[in-house]
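Quick one: this structure, given as structure tokens, is what I'll be asking you about.
Every protein chain except one is present and positioned as in the full complex.
Labels run A and B following the written order; every chain starts at residue 1.
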Amino acid sequence: MVQQKIREKARELLTKKAVDLIIGFGEGTLPLRATPLFIRSPEEVDRLIWNSFCENNLATYLHKLSQFKVGLVVKGCDSRSIIALSLEKRFKPDQLFLIGVPCQRMVDRRRVKKAVKGEILRAHEQGDQIMVEGEDFKTALKRDDFLYPSCRMCTHRTPIQANVLIGDPVEESPLIETHPEVKDFEKKSPEERWKYFEKESSRCIQCYACREACPMCYCVECFVDSYNPKWIEKGLSPSDLEFYHIVRAYHQTGRCSGCGACERACPMEIRLTYLTQKLNRDAKELFGFEAGIDADAPPPLSTYEIEDRQEFIK
Amino acid sequence: MKLKLDKKDFENFFQSLMDEYDLYAPVQLAEGVSVFKKIDHPGEVNLTQLHPQKPAKDVFFPQSEVMFRYEKVGKQNQMHSTEEVKRERILFGARPCDIEAISIIEKVFVGEEYTDIYFLEKRKKTTIIGLGCNHPLSTCFCSSAGGDPFLRAGSDLFFIDLGEAYFVELLTEKGMAFRKNKFFKEADPKDLTLVKELEEKAFEKVGFSIPVDGIEKRLDLMGESSFWDRVHEKCIGCRICTYLCPTCHCFDMVDEASNDKGKRVRNWDSCLSPLYSLETSGHNPRPTTRERTRQRLMHKFNYFPKIFDRVACVGCGRCILYCPVHFDIREAINRTSPKRLKRFVGERL
Partner (left out) sequence: MVVKKASIETTDRMLRTLELSFLNEEDAKAFHFIPGQFCELSIFGKGEAPFGIASSPTENGSLKFTINKAGVVTTALHHIEEGTEVGIRGPLGNGYPIDLFKGKNVLVIGGGFAFTTLRSLIAYLLHPENRSKVNEITVIYGARMPGLLLYKEELTQWEKRSDLKLMVTVDWGDKDWKGKVGLVPNVLEEVAPSSENTYAVICGPPIMIKFTFPKLMALRFPDERIYTSLERRMKCGIGKCGRCNIGHLYVCKNGPVFNYAQLKKLPKDY
């Protein structure tokens, strides 16, 4: 069982003191939730779990742990974030020990909640189903109907360059070709696209949870907090919110692994991955680059190749 | 006074009030996402969620508020203050936790020496219609935090959903002004029985399991404890908890200027932001999430009670529901329980 093997590996690493701490997932207090877990001694390893609710990208913690040797439980997308970060020289080569877990695709807990009437009090996975129970209901839901869109289109569920792989690599066939929203979006006219984007970003409360959850957002002073020059105000002005979302998406071009942490963090359920996935597609089409696959490939927006398109240079 | 309002009269009742009042109520922005907003039509009211993401504090202490406008004329400045509230307002659909939270914020904002006139103006000109919680969530712990699912305190009128109608109580002078409202009928004895049943059921569900009682004294002993070294680790500093918390009231003041005109704006701020106490010299008294998480928990459960005799938490559970890394404040409180306290205090003594 994957969970058991993760615990064994963690126990081994902590007993040998090969790492200072291990970051994995632990049981949540609410149904359908797991929580990031930090453990430092072999006695704690039995708190580690693995299930379809391990949705966080743990790479985001590495920025504040640069002086430690960290063992990290990573899914495919998380390992890609780590490769993208190591390309940006965010950590020393031997600082990490990656416990790679081929991902079974994560479940969208919000969609599960909306599929039933009433509060879900207990939930557990059973084979390819999710059993949910409330005060006056009990249903079985088909797991595959409730996956995150970014998980459905994932092409790298097996972690890349992990120090150890728990279990066998999984078949890399996405359930859908393109992100469903990107597909819809591309059919829309510019006015329709703007209307959609405007509506989504109008809910934004400028909490910046999307930025904090993202492992690639690690600037000490983010452009939104800059005072000199001041790019945006903090007063919930619609144009400022739109500016923030567009610029943040652009800052992710060629760096985003498509993990969806931004969207999963947003308390106002704003769709965000369609922006980053579209830019990722563009990066692939224009520069043949996919973030976090090849640790030696130079980032497309910081390098220049002779073959790069030039027709826009007038 | 025990009255009731049939649900079929709901829209007409509020429509009739909108000539005189601005109506604020929960509005759905997307499935599963609501906020308190000024509505144009009673049909916009949406009560599918127990409480909206954004708490009722938004109605009295908006996320972004202009404090005054100014215009530069030569070397002088002309100022125009903006605290005036022109129309009376009604807040409908706020739960007892959110309403109790307004009185918590009021303790800070309305003081002996200085008063926040922006908050006070809005507070004075608002009639609050509270709504009881027939079905508290499993994340609710209002009873442990000094409230309860049917707490009337702070409401001018109190509604309880009976199914086909709302049970209506008129509680204060502002509430009594509605006693002759043509849409209100006398409540029947069986309505009163149903209310009692709903209250009992809700109380039982929420329970008293979280050891909030006495937490101020326990935290006194834990100021420098190693408890804080681990509790903050998974926090990513995203600030959702403070923005959605009904009692959090920290704010920032900035000037927004355009040539010779401008305004001073007050925006919500969060003690979890690294910039919150960052000084211009670069020194930061709270440099890591360890200090900032400690500040948040200590402020809610130790510093605030020291001044105001009440914890600054109403047990609404939003921080638990919406935290991206599933930080559960109930777990943190439990870890300060008398039983487990010895483990942390022992090392300090």
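The criterion applied here is as follows: contacts are C-beta pairs under 8 Å (C-beta built on N, C-alpha and C of every residue); 3 or more make two chains touch, one makes a residue touch a chain.
Everything numeric in this text was worked out from a predicted model, so none of it was measured.
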Which of B:108, B:171, B:221 or B:332 contacts the chain that the document leaves out: B:108
Which residue of B:84, B:186, B:204 or B:279 touches the chain not shown here: B:279
Residues of subunit B (touch criterion as defined above) contacting the omitted chain: 70, 72, 75-77, 108-109, 111, 113-114, 116, 223-224, 249-255, 257, 262, 264, 269, 271, 276-281, 283, 285-286, 291, 294-295, 298-299, 302-304, 306-307
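In this section, only the chains that are shown with their structure count from here on.
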Subunit A - residues contacting subunit B, complex: 28-30, 33-38, 56, 60-61, 64, 110, 113-114, 118-119, 121, 202-203, 205-209, 211-213, 225, 233-236, 261, 264-265, 267-269
Partner subunit A, residues of subunit B touching it in the complex: 29-33, 53-54, 63-64, 135, 137-139, 230, 233-234, 236-240, 243-244, 252, 254, 256, 265, 267, 275, 288-289, 320-322, 324-328, 330-331
